[in-house]
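A single protein chain has been removed from this complex, and every other one stays in its place.
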Amino acid sequence: MTAPGSFRRLRALCRKETRQILRDPSSNLVAFVLPVVMLFIFGYGINLDSAALSLGLVLEDAGPEARHFAASLHGSPSFAVQTARTRAEIAEALTEGRVRGFVVVPVEFSEKLKQPGAAAPLLVVADGSEPNTARFVENYVAAAWNGWMLQRAAKRGETPPPAIGIEPRFWFNPAAESRNFLIPGSITIIMTVIGALLTSLVVAREWERGTMEALLASPVTRAELLLSKLLPYYALGIVSLFLCVGVAVFLMRVPFRGSLLGLWGIGSLFLAGSLGLGLLLSTVLRNQFNAAQAALNAAFLPAVMLSGFLFEIRSMPPVIQAVTYVIPARYFVTAMQTLFQAGQVWPVLLSSGAFLAAAGGLFIGLTALKTRRHLE
Amino acid sequence: MTMWPRILTLIVKELEMLLQDRQSRMILIVPVLLQLAVFPFAATLEVKNNTLAVYNEDFGRESAEVMQRFSRAQAFTRLLALHSEADVRRAIDRQEALIVLRFPPDFSRDVVAGRSPAIQAILDGRRSNSGQIALGYVQQILNAYTRERLPPPFPPAPSTLGVRHWFNPNLEYTWHILPCLIAIITSVNALIVTALSVAREREQGTLDQLLVSPLTPRMIMTGKIIPAVLVAVVQGTIILLGAVLAYRVPFEGSLPLLYGSMICYSLALAGVGLLIASVCATQQQAFLGVFSFLMPAILLSGYATPVDNMPVWLQSLDWANPMLHFIVIVKGVFLKNIGFAASLRNLVPLLIIAIATLGAADWLYRRRFAFRAP
Partner (left out) sequence: MSDALVTLDRVRKVFPGSTKPALEGVSAALRPARITGVVGPDGAGKTTLIRLMAGLLAPTSGTLGVNGRDPVRDAGFLRGFIGYMPQRFGLYEDLSVRENLELHADLRGLAGEERGAAFRRLLEFTGLAPFAARLAGRLSGGMKQKLGLACALLGRPRLLLLDEPSVGVDPVSRRELWSMMGELAARGLTVVWSTSYLDEAERCAEVLLMNDGRLMFSGSPADLTAPMRDRTLQLRRLAGNRRRVLARVLRRPEVMDGVIQGHAVRLVLRPGAARPGLEELDAGGQAELVPVAPRFEDAFIEALGGGPGGESVLAQRLRPVRGDHDTVVEAVALTKRFGGFTAADDVHFAVKRGEIFGLLGPNGAGKSTTFRMMCGLLAPTSGTARVMGIDLKTSPSEARQRLGYMAQTFSLYGNLTVAQNLKFFSGAYGLRGARQRSAMAEMTEVFRLQPFLGTAAGALPLGFKQRLALACAVMHEPALLFLDEPTSGVDPVTRREFWTHINGVVDKGVTVMVTTHFMDEAEYCDRIALVFRGKIIAAGSPDQLKEQTASPENPDPSMEDAFMALVQQHASEFPP
């Protein structure tokens, strides 16, 4: 087989594939509509920052000191404070989930404050059934309480006891907005699903419709067949990736500090892996339904659970951490978060890129092995 | 009409289809066990085993002591010593550390002198949530340190803040995840059993076979709904047992309430599944339909991130998400021992969703089922 003949065949197959993509509403749906819809759901639905936690307050003591403390809670932007008369009332609200926690200023609060040497007790109760929020309730109340004590001491001309303060600086994300890292992470998940889902259907479809037989009986080679499935879907995936990034940057206002070239490079390596995974499943299973189901299980769930996009990998048990090393989404999450927020950090991009390239090579290589030039 | 024996025949057939061969039985059970084994460990927002980097410009004893305390904390198993500004930049850029603490040159002197020095904490904005949690730990360690150092004559703090975490005193993440898993995992199969099995009957022509028989569309629907409920209840029970026996999550509440709401929930899901099936001609489409429903339903259910954090318009939309309501009930029954009255806030919406979806499916099926385009 001469090279020009091979090139002509490849071009013909790619053209055929492109025509099919353009005429098939479902691949357009999967490539363009689904990503944007998913991005909006992720972008608005997944948010770790509590705008204003609903916090209950029981003022059993109505003295000026107690009211002063209450004012510091009311003044905090972290809380939407609801006042209740009794502990029982607010306990019910906590059980029903109407408040995330509550603060009790006990009857003896003002009394104890006046007694030298006695400590006036305050109680904060948080709803532990949502541990992350509970932690925020605890931290925010503690911060408000500290602030109140400092203010009080200053007013009374006392020197506060020495304390070691912390001046936090969130690099790349000064306001510590979780959407700034969650949205780039979501793009990873979306691209994983889209890439694997699109290609999981294409080879299986040729088998189901009987067109694969006609192709196999022609002089097409294995490499041509494989490339003709990869190239058009790669183009589709890249367009879809840039679409997602565009929506994230221009509509959702997430800062992007990397270069488009870097995005293209990392995106291409990642797509090689996720398209490769889909193709592999499609080639092995030869059945659109099973392949789509397997693609979702092999791509979506690990990407959500084990990529580190939401759940901290280092906090997982070692066995599960070990598993994450073979999940391409893990590297793409890191690379995307870096590209969006930190910009061109070459060591991160290069090491992620290397892993992604290896994953892509693995899946495409396996697909090539499993692609047969004959039936069976 | 002898209705119930025929419905029973339909149910038996459906269960036989589900349990017929090894592969189908595996598909029902293995993912449940796998997810039960992996998710509670993986899905955690806690900060453990992380790396804390320290750039110490101070050479005193006090800073060394503070660092000692950090290394004993569960949150940080690795301590990384940095020696320059460039090191700091590198450690953050390359995500070698979650947090870098920078001790100023006169830190120890200030501490000894009873002044209040400040440490700079540099955090990775790409992991700001973990960073904030880690920062809380750091602050606690520092507070404990300064309190212990206070010389006895120093007056004690005028006030104390007692912290209680109700329903989950140690803020165990698994206590939150496992009740959520009951809702998530059962939903997958309840939808598959309804949406995909109807699509499969349509694709394989067996639906025609049913429609020319004396079975009415309502019997056929019931024959799909009841197996879905059965599957959901069995899978829910497996996770319930796993949660209580293997993960030792305390079960405080009432079993009848849990199972009652589980049945409501699976009815709502069966309705959704039948609605998806009614617009799909093939299993392929039904599958995409199930995915398009499940993905937002799971993500917006409050399992990954709290519902309170969503914008108000999305929260109102989310009212129609059965998973949201069921998760609140399961967690309530599991951890808070809520009673029937307290559960009504979520049980009523669940019932409304079930009635709406099943009613819509019934309306559609009586028309479309019998007379549809080939």
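For clarity, chains are labelled A and B in written order, and residue numbers in each chain start from 1.
Everything below uses one rule, namely that contacts are C-beta pairs under 8 Å (C-beta built on N, C-alpha and C of every residue); 3 or more make two chains touch, one makes a residue touch a chain.
Computed from a predicted structure; not experimentally measured.
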| item | value |
| --- | --- |
| Displayed chains contacting the withheld chain | A, B |
| Hidden-chain contact residue, picked from the options B:L211, B:I263 or B:I352 | B:L211 |
| Residues belonging to chain A that touch the chain removed from view | 1, 5, 8-9, 11-13, 15-16, 19-20, 23-24, 209-211, 213-220, 373-376 |
| For chain B, residues in touch with the removed chain | 1-2, 5-6, 8-10, 12-13, 16-17, 20-21, 24, 204-206, 208-216, 370-374 |
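Here is the rule we use: only the chains that are shown with their structure count from here on.
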| item | value |
| --- | --- |
| Whole-Å gap separating chain A and chain B, where each centre is the average of the chain's CA atoms | 14 |
| Complex contact set, residues of chain A against chain B | 26, 30, 34, 38, 41-42, 44-51, 53-54, 92, 94-97, 100, 113, 116-117, 119-136, 138-139, 141-142, 145, 149, 152, 160-174, 176-178, 180-181, 201, 288-289, 292-293, 296-297, 300, 305-306, 310-312, 314-317, 320, 334, 337-338, 341-342, 345, 347-348 |
| Residues on chain B engaged by chain A in the complex (per definition of touch) | 31, 38-39, 41-51, 66, 92-95, 98, 111, 114-133, 135-136, 138-139, 142-143, 145-146, 149-150, 154-173, 175-176, 283-284, 287-288, 291-292, 295-296, 299-300, 302, 304-306, 308-311, 314, 318, 328, 331-332, 335-336, 338, 342, 345 |
